[in-house]
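The structure under discussion is supplied below as structure tokens; questions concerning it will follow.
A single protein chain has been omitted; all remaining protein chains appear in their positions.
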Amino acid sequence: METKAAIELKNITKTFGSIVANKDVCLKVNRGEILSILGENGSGKTTLMNMISGIYFPDHGQIFIDGKEVVIRSPKDAFNYRIGMIHQHFKLVDVFSAAENIVLGLEEEQKFDINKSAEKVRQISEQYGFDINPNKKIYDMSVSEKQTVEIVKVLYRGADILILDEPTAVLTPQETKKLFKVLRKMRDNGKSIIIITHKLHEVLALSDKVAVLRKGEYIGTVETKNTNEKELTEMMVGKKISLDIERGEPKNPTDRLEVKNINCVNFEGVKLLDNVSFTAKSGEILGIAGIAGSGQRELLESIAGLQKLKEGEILYNNPKTGEVDNLRDKTPIQIRDLGVRLSFVPEDRLGMGLVGNMDIIDNMMLRSYRKGKSLFLNRKKPKGLAEKIIEDLEVVTPNAKTPVRRLSGGNVQKILVGREIASSPSVLMAAYPVRGLDINSSYMIYNLLNKQKENGVAVIFVGEDLDVLVELCDRIMVINSGRITGIVDARNTTKEEIGLLMTKTDSLENQGGEE
Amino acid sequence: MIVAFIQRAVMQGIPLLFGSTGEILTEKSGNLNLGIPGIMYVGGISGVIGAFLYERSAGGNLNPFLAIFIPLICSILGSALMGLIYCFLTVTLRANQNVTGLALTTFGVGIGNFFGGSLIKITGSDLPSINLTKTSNYFKASLPFADDLGWFGKVFLSYSFLAYVAIIVAVIASYFLKRTKKGLNLRSVGESPATADAAGINVNRYKYVSTCVGSVIAGLGGLYYVMDYACGVWSNDGFGDRGWLAVALVIFSIWKPNLSILGSILFGGLLIVHNYIPGLGVSTQEIFQMLPYVVTIIVLVFTSMRKKRENQPPASLGLSYFREER
Partner (left out) sequence: MAKENAKEPLFHIAKRPAIIWYKAWIIRIASVVVALLVSAIVTVLLTGENPLNVYGTMIEGAVGTSRRIWSLSQDIAILLCISLAVTPAFKMRFWNIGAEGQVLIGGLATTACMILIGDKVPSALLIVIMIVASIVAGAVWGIIPAVFKAFWNTNETLFTLMMNYIAIQLVSYFSYEWSVPKGSGQIGIINSDTEAGWLPVIGDKPYLLNIIIVLIITLIMFIYLKYSKHGYEISVVGESENTAKYIGINVKKVIIRTMIVSGAVCGIAGLLLVGGTDHTITRDTAGGRGFTAIMVSWLAKFNPIYMILTSFLIVFLQKGAIEISTKFSLNDSFSEIITGIIIFFIIGSEFFINYQIKKRESVKEVSE
């Protein structure tokens, strides 16, 4: 008889509005097995796992635990089936100790005694080889320690099935290595582990089986030992789809922005940007590809004057004066005062690029309100601009006095991009400008970017859809854990090549996953 | 004289201790309840109403148990109701906590002064003022042998039972927050309601319970003030700004009820120290009364500069929690 799977999913489907997040996904994990779920951003991995852990409820399909069909409606149900999920964003109380966080919300029979709990935490840690001090406060911990606390938290609750959502995204190679060691130990103890990732080498190094998702669809499951990076990449990125985005040849490109050896660390000292150098040329679109959180945001914010750099230079060749300005350590205002026409479409549209509660006209002013010596605002020009953008970009809105918060995602983005382009920039940076947009709006954005390129603007485009990057950009720079792993000519590359660069681990440092 | 000073300081401090212990419990759930001054008024006047009605119905013969029990229950009910209003508005209806709290203070002080001034008229009594000396005597009863023990008895044993209740409640609250599971859960609600929610803690229930219990405790401060400190005589605005001082004490004791015991006596002492410094002009006395607030600001500034994580206000203080649904 076949061994009963610890957890099995059959034909799970979930939709959010018109977007299909998961379609007919089937998975099976046995006891003592590690399954990787591989897929690009937006392929539906996290949604799927959220259904197992009770955060979402599937529209269709069945879940079996130990061969019995179950219904998981809440995180509590998931606990009862001994399922524990470690989210990408930790849910921990900063001022509590590790042990306090671990027992939080738990209903135990015996009297509450934090020392006893700490003792139990220590036992679990020893059993699996974690290195954790139960009395240490979370705010004193590194990211990897916090992750350990999250893992111990689910183990403490007796979880047999562990789901880890991109656990290595925030870890250094050494920490990753340590994590994999304990995961293997847990597997040997009969636990089932599901790990979401998009790093190929990690998949190969750690898992027994790999399930691949692509744009919400289930592609298939393969045995790790029978596969290789190439096959997995193909499964993950799929066949090339032609998008028919127009692409003109760059007209006499000149160096506009030179980034030289910039380094940037966060407050914990983790490197966010590691010796990044590149040049953006006028009249071309430079694409930036990479797994989410590889340093794209920090890179753009460094150029825009929002991120403090540890080292390096950002040089701007001013086409008007012919002078070279160093933008490092300048505030956005100082950059503008230098006559640098830099536009930036940030990833967080309503939280950063626009003010949700303000109307379209007032949002137009964000960039320009300071102009002139008058104490008062001039709403005439912004009003004209707002109306022009609404008309040119076919923004669907009752009128220009509508708060942008009330517009749909595509229209919000049109407003933002429209404003940033309106200042006739010489450098235009756009982070995920088509995320969440429908096809038509997306094409409109592509066209706008192309038009800027024709006008001689140096466009920097951070994207996630490789098909788009390959067809839209002139060159594609691939970033991976804060490092540039390659710059390729978009006309002569393949998605596979980019995919490999995105997941490649630097040869200088020890590979995280390998034993 | 020092003995008398300490005695008076403690008596001044007890209402503050009640208020701050209640507010600490409330703030630990993330609710910044600026209605505390109003709640303390209501706690006081509810007790007064209870005692007044009981004294009138019982004639001259008061049953010692009932004489304490009735005002106590009335006070508890009154303050709990105030806590409920606050919770309903801020937790269920997610109204702004500052505005709600200030409105509650306006309302509570209004209730206190209104009934304080109108009780006689409403009931048609022929008594000239609300003077609950009889009830007060029961509240003021202290250990009979305290005075025989010299300074020790005077400093430690000479107070009425509510004073000891205040200290015991603060100690229990401190133990509850630090050592019990429910206390841990409560603190997590104030620090990070999303985390608490994810851990299966009913965030709203914790906010409701802790705020209402906190209100009841604070209300007892009002009761103590009328029945003990003021000897059963209610005078309008007599309670003064002690409610805000209790809020200040919360900061001073960096959200730790056991520190608040010492803090309350210190604040009590600062309030009356001018009486004990010879040769002080009346005007200078007023400057001395400023001390508790100045000290609080210094503590507030110091803790925010030092950035020691344990001494900060609960991280989600003042914010309503709303679990976004997709």
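Points to keep in mind about this one:
By letter and in written order, the chains are A and B; residue numbering begins at 1 in each of them.
Just so we're on the same page, contacts are C-beta pairs under 8 Å (C-beta built on N, C-alpha and C of every residue); 3 or more make two chains touch, one makes a residue touch a chain.
Predicted, not measured: the structure shown is a model, and the values here were computed from it.
If you put the hidden chain back, the residue from B:L72, B:L104 or B:V213 that touches it is B:L104.
Contact with the undisplayed chain is limited, among B:N63, B:S118, B:S235 or B:N275, to B:S118. Interface note: of A:D348, A:E394 or A:D489, the residue touching the hidden chain in the full complex is A:D348.
Looking at chain B, the residues touching the absent chain are 32, 34, 85, 88-89, 92-96, 98-100, 102-114, 116-118, 121-122, 236, 241, 244-245, 247-248, 251, 281-284, 286-287, 289-290, 293-294, 296-297, 300-301, 304-305, 313, 318, 322, 324-325. Summarising the interface, chain A meets the missing chain with residues 57, 59, 62, 68-73, 77, 80, 304-306, 331-333, 336, 344, 346, 348, 351-358, 362, 365-367, 369-370, 374-377, 406.
Just so we're on the same page, only the chains that are shown with their structure count from here on.
Chain geometry summary: the mean Cα position of chain A and that of chain B are 49 Å apart. On the chain B side of its complex with chain A, the touching residues are 179-181, 184-185, 187-188, 191-192, 194-196, 198-201, 309-310, 312, 315, 326.
Of all residues in chain A, those touching chain B in their complex are 16, 56, 75-76, 79, 91-96, 100, 103-106, 108, 112, 114, 137, 139.
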